[in-house]
Structure formats: C-alpha cells, structure tokens
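With one protein chain removed, the remaining protein chains of the complex are shown where they sit.
In this document, chain identifiers A and B correspond to the written order of the chains, with residue numbering beginning at 1 in each.
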Amino acid sequence: MRQGLDLQGLSKSFKGSPVPALEEFSLSLAPGSCTAVLGPSGSGKSTLLRTVAGLEIPDRGSVLLDGQDLAAVRPERRGMAMVFQRPLLFPHLNVLDNVAFAATIRGVPRRRARADAEAFLDLVQMEGTGKRVVSDLSGGQQQRVAIARGLAARPEVLLLDEPFSALDPELRSAMHELLAQVREKLNPTILMVTHDRDEAAAVADHLAVISEGKLLQHSTVQEMYTRPASLQVSRLMGGTNEIPGTVRDGVHYSALGAHALPGNHQWPEGPATMVIRQERIILLDEHSPGLPAVVTGIRNRGPRKLVTMEAAGVNLHAEATASPALATGDAVRIQLPTPELAVVGGTSEHRSAPLTSPDWKVLA
Amino acid sequence: MPAAEVLTARTRPRPRTAAGHGTKARVQGLLLAVPAVLLVAFVVVGGSAMVAAQSLGLMPLVGRPELSTAAYTAHGGDLLVGVGLSLAIAGASTVLACLIGFAAALIMMQGRWCGKLVAAMSSLSIPVPHIVGAATAGLLLADSGLLARVFGAAERWPDVVGGQWWLAVIFEYAWKESAFVGLVVAGTLATRSVDYEETAALLGAGRLGRLRHVLLPLSLPALIISGTIAFIYSFGSYEVAWLLGRPYPEPLPVMALRLYNSVTLTARPEAAAVAVVTAVVSLGAALVALACLRKIPLWR
Partner (left out) sequence: MAITLPPGLNQQTLPKDAAQSGLTRSRAGGRILRSATAGALAVWFVLPLVPLGLWVFADRWSYPAPLPQDWGLQNVDSALSRGAATAFAGSLGLGLVVSAVATPLGVLAARSLAFHPSRWSAPVSALLFAPLALPAFVAVFGLNVLLVRLQVPSYAGVVLVLTVYALPYTTYVMRLAYAAHDIGFDEEACTLGATQGQVFLRVQFPLIAPALARAAFLAFLVGWSDYLVTLLIGGGSLVTVPLLVASAASGAGNDGIVAVLSVMALVPPLGLLLGLTGRRRRGGWS
C-alpha cells in the first residue's frame, strides 16, 4: 500500500561546518507526486536527497516510506534510485548492462535482465544503443541512460540531484518531456533537487523551498508564486515587489493607498508587506485609471522589458511586453489586481545590500 | 626550459590537428623525447641484442664467432627446472601480493583511521630496497630469527629460509609487492569509486555485490598492470632468491649470475642463454597482460 514518503524533523550537521546542512526538515510527499526542492547553492538540497537515500545518516529525525521507518534500512534496500548531476554510468559495462545492473545484482538471469533493460532504453528513446561503450555517448544521452538505469531498478522513489543542470537548454526541455512521460507510465514518487525555478515549475507539481537547511515553504507551484509564506520565499522565487504597510480587515494600507486582499484567505492583522509578482502588475499609459508612477529604468529581458518605477516613494518592478514605447522619466499608471496580491507577515526588513558598484574612477 | 618550449606549451592539450601545427613544430615536439629514447634504446635494445648474440656464440671471449645453440642445451634440464621454479615463485608471490594488495586498497578506500593506518604502513615498505627486505626477512624468519625466538620454537622451527618451499623468498616478494599493488589500486580507485559505489548501492547492490560488480571491475586494469610488473620483477630478480633461497635447484637469475661469474670459458654464453630465456618469459608475461587488458572495455 502506497502512502508516500514522509520526512520528519531531519537534522544533519557536518564536521567543520558551522551551519547545519539540514535543520528540523519535515516534508510529506504523496505517492506518485513530483516535488522539486528549490534553493540556493549550499542550502542543503543535496544533503537532503542523500539523507533520504540513506547515503548520509541524519543526526536526528526519520525518513518514512509507506509508514515504515527506514533508519535501519541500508541504501541498497530502500527501493530508491538516484540520478546524479553526472551520469556516473559504470565505465566497465556497456550501455545495456548498465541499465540491466539492478536486475543483474538481484540475480535475474542475464537474458531476461537484458530484455528488460532494452524496454527501458526504449522508454528513454535510446533504443539500439545497448551494445555501445558508455564513453561513446554524449552527455545528454548518458543522462538518459542513467535515468533508464534508475527506473529499471523499479524504485518506489526516484531521487534526482540536479540531473539536467549540465545539459544545454534544448536538451533540458527534452529531458523534462521525458520525465513527464516517465511519470505517466510508471508513476514513481519523485523528489528532485534543482536551483532552476523554471525547471522546477516545468517538471514538478509541488515545490519545497529550502534555505540554510530549513524548509521555508512546501506548496503547489502556483501557490509558491502567488502566496509566498515569507519575504525570503518571495525573493527566492524571484519576486521583487515589496510594499510595506499594515493589514486591517483584509485590506492592506500603505504609501500606495488601500488595497483589498483576495477574500479567499484569512490575512493576519498588523504590520505586513504586500508582494505582487512583477509579471502581474498592469502597466498603462498616463491617461488611464490607476496609480501614478514614474519610470526610473528599463532593462531588456529578451522579448520583454523589466520596467523599474517609483510610485509614492515605493520602488516597483513590472514586466512589460516590448510594444509600448517607454522611456525613463515617463509617467505611467499602474494597477495591482486584487487576485494577484498577497501579504507576508512583518515589515519589510531591508533587502540584503546590493553589490556596490566598483569605483570606476580608478580606471580614469 | 627555453622560452620556445613555454610557447609551444601554450597551445595544448586539446587534440590538435595538423592544420594548427606545422611540421617543424611536430619535429621539435618529437625531438624532446629523443634523449630518453636514445638511452632506453641503447640499454634495452642494445643490451638484449648483445645478450642474444652472446648466447648464440657470436661474441666469444676468445676464439672465432660461430652460430650455435650449445649454450641453451648445455644445462637443458637445469634450465627447464629453473624456468619452472622461477615461474612458481613469481606466480605464488604475485597471487599473494594481488590478494593482500587488493584487500589493503579496499581498506584504504574506507578512509577512517584503519584506512589511514594501512595506507601509511604500506607506503612505509615501498622505499625499502629489496636486498634490505631480504636481509630483514632473514632476521625475522630464519631458524634463529625473531619469530623462532618469540615462539620459543627452537628445533621445531620450519625451514622457512633456505627451505624446500622457498617460503622466505615468496614472503619477501609478496610483502614488498603487496604494498606496491595496494597503493596502485588505491590510487585508481580513489578518484571516482565512491560515486560509483553509491550509485550501485542505490540500484540495490549490497557490499558483496558492489565488490564483485563495481570495485573489482574498476580495479581490474590496475590489478593486471601492477600484478604483471610485480610478476616480472620477482621473476627476474636476483638478490632475494640468492640470499633467502637454497643452493639447488636455482631460479633463473641465480643460475645466470653463477654462470656469469664462473671462470669457465663456456660459461658466459650459457649465462647469456639463461638471461635470454628469462627475458623471453618476461616479455611473454607482458604480452599476455596486454592481451588481457585489451579484452577489458575499461581499458582503451
């Protein structure tokens, strides 16, 4: 009976490191779900995966799979397969025998193990490469084979440790496609680590944001963007708009005036920072209804533009399509649609200081 | 190093095509190896050729050169016995060295204090000259040696040194070469084996499964190479068998040295013949090892 994967209060510190790699980390994954763990580098993502796999022993806390505590279960008996950033295909085996490895270990007769492996090679669209030497394959092909090898072990949980980060963007989307197919056909519970927000959003149905070993938020992808639990999450998800103010009766009061918050949520009273995604701010010309603002900077982001504005002393960012011809100093009107608003507790502490620009005078 | 050298050093180690690289530079590159090549060719090729010529009677100390295989047949029986004895000693000590060395490499890979201890102890024995190893093995294993004293064995102590089974000789080779094999194998395993082991474990391989399906195949090339080097060394080495062995039968190098130092006029070609046989067997062992390596996909 599948109950999914349950992580309870995992803590882990490494010798010689002042900050714990994991601190009281708890997370529940439904069977068949795909959760992406998102966090900056050094946030403990990989340690989390290795702890789940049994490669690291947690100082405290437990890993439960279908209700069974895995503390005493050695990595090889946990029914988890892991795909690392590097494919790590065994160099002494050919492609097919790599995929057949798990079966060989279990003592399955060679012929059957290979037939089984062929099926998994087909699944990752690598049919016909079985006889080849591992080093003949390209990086993307090797990673496909590594995924096939992991899947052929029939894992209940598939752990992916930044498996696509070494691939170029095109290959990466192909791999995302592949992962979607794998989920459709085999439906393993997937726990994936990445530092790429877009990848997380493309692949996973749930996100877990981790920072300094602590779980900041676990929710659906959509919620992570629209209802961040804290300023830190909002920033880690790439949010840039933070409007300090106070919440009373479901309305946020700030220098920008009163904004009613979405009614489907109980917003706590008191000082709070309102956040809104830069993609969601509506940018209009100066004769339209809305809050007046002045453009203070424009940066090109490929087909879109990131417009920096000031409205009533508050700095705001909005993504605009390229069409309106905006220039620095232009007056505009903005609208903040109620469904896109969210507040996070407390006043906005100052953002970590931006990098000071170098003193260009030395070059003169 | 001349500046031109540094200059040429800058455009590498990308695989280069002839296009980016003129003939002149190619010749210069080749010239770098010439001093080493000349020396080695002089000693290896020249030495082998001369020894072969001597064995065939083409370079007698006195008298006319005359092609003959007499030197090979003069001690026919002893020569064959010597080949067998040398093969047995080298084979036994190489097998022991590989087993012990592989075990030591595995322990070294575990890290922790035991790995560090074994690594330190094995590197301790590496710079010991073989003649010193033989001397100290004698002090340890002879019938008046340390072990006989400690166990109070007196007359019951077996003939380890100079005995029928060449045990002290095999012990000395196995001791020195196991450290050699262990460090070579540990060196190749150290780089990536931890990752491969973890991957294998997550695919369901237990300790024995990882040993058999991952660690052993990964170390096989290093084992074959270091084992072959150890084998050829113990097959062609003189001082250990001379010091710790018995007078008869003789392993090939001991026989060769005795004939070489003999005052008889015919002895020089006979010594050369024994040397040629030793060289041919050594070369054969090297070729067999290369053939084995070629069959391993890991070796390219």
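The working rule: a contact is a pair of C-beta atoms (placed from the backbone, for glycine too) under 8 Å apart; a residue touches a chain by one contact, two chains touch by 3 or more.
The structure displayed is predicted, hence computed values, not measured ones.
Residue B:S48 is the one among B:S48, B:S68 or B:T266 that touches the chain missing from this view.
Checked against the full complex, the candidates B:V132, B:L265 or B:I296 give a single residue touching the omitted chain, namely B:V132.
In the full complex, the hidden chain is touched by chain B at residues 1, 3, 5-16, 25-26, 28-33, 35-37, 39-44, 46-54, 59, 100, 103-104, 107-112, 114-119, 121-140, 144-146, 148-150, 152, 154, 172, 175-180, 183-184, 186-187, 190, 193-194, 197-198, 201, 226, 229-230, 232-233, 235-239, 242-243, 253, 256-257, 260, 271-272, 275-276, 278-279, 282-283, 285-286.
Contact residues of chain A toward the unshown chain are 14-15, 50, 53-57, 74-75.
What we mean here is this: only the chains that are shown with their structure count from here on.
On the chain A side of its complex with chain B, the touching residues are 53-55, 74-78, 80-82, 84, 86, 88, 90-94, 101-102, 104-106, 133, 135, 149-150, 153, 159. Per the touch definition, chain B reaches chain A in the complex via residues 195-196, 198-206, 209, 213-214, 217-218, 220, 296-298, 300.
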